[in-house]
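Apart from one protein chain that is not included, each protein chain of the complex appears where it belongs.
== chain A ==
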């Protein structure tokens, strides 16, 4: 379920991918320059590509960009620094713009890393690996059960929505629609509770005793260790570049131009 096709990282142990994702996210979040941020975003895009993340999946990034838009529009004006643009009393600073850009790069990079390394594993395998890495078993069970039930409850919801459409319901911004949607949510909960009782009974019938049993055996191989060891110097390099820098893209372009003349 939810697994991507064409995952070229499938040869690695899911645990290695989770650890790598956490390491990458930690590194990306601690970057401080937008130049290093842009490199991180490019690398994250490459990882997403390797993980076989389909372009359609990228539309999920849209709600994220909405919040980014708020930051992009407000940060240049609230960070003091070199003026870049002036609108009457409002002054947009270069520093604020760069900070907004850095946040934009970092937020998108982390999501792409998650999509490529964890999302593309598929939900079952990802939770499995989390359990092996020591996430509490109750939480893992809840994750697995919830994942499965989202599909089923989603079907139930689609059915109820279809029934409403068959009765010519069109959601509008009025009291009638809000009440109908409220009842829809209420009914969804009522049916879910009934479903939960059936599921619990069925699980007890099959001998559920609260233990989480993990049928698959994961194998940690040398390439997994190499993957993590190989990633460390790259991450350290990015952090060094970030702190001591090479002057950023503009600095780099200037030095190239100066060298060319």
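Side notes on the structure shown:
Keep this in mind: a residue touches a chain if its C-beta (ideal position, glycine included) is under 8 Å from a C-beta of that chain, and two chains touch if they have at least 3 such contacts; residues count from 1.
Assume contacts and distances are computed from a predicted model.
Not shown: a single chain whose UniProt protein name, out of "Regulator of SigK", "Molybdopterin-dependent oxidoreductase", "Inner membrane protein YgaZ" or "Cobalamin biosynthesis protein CbiM", is "Cobalamin biosynthesis protein CbiM".
Within the set A:22, A:84 or A:231, the residue that contacts the chain not displayed is A:22.
Per the touch definition above, the residue from A:54, A:74 or A:216 contacting the chain not shown is A:74. Within the full complex, the residue among A:10, A:50, A:84 or A:103 touching the omitted chain is A:103. Seen from chain A, the chain kept out of the figure touches residues 2, 21-22, 25-26, 28-30, 57, 60-61, 63-64, 66-68, 70-71, 74-75, 77-79, 96, 99, 102-103, 105-107, 109-111, 114-115, 118-119, 123, 126, 136, 138-139, 141-143, 145-150, 152-154, 157, 171-173, 177-179, 181-190, 192-193, 195-197, 199-200, 203, 208-210.
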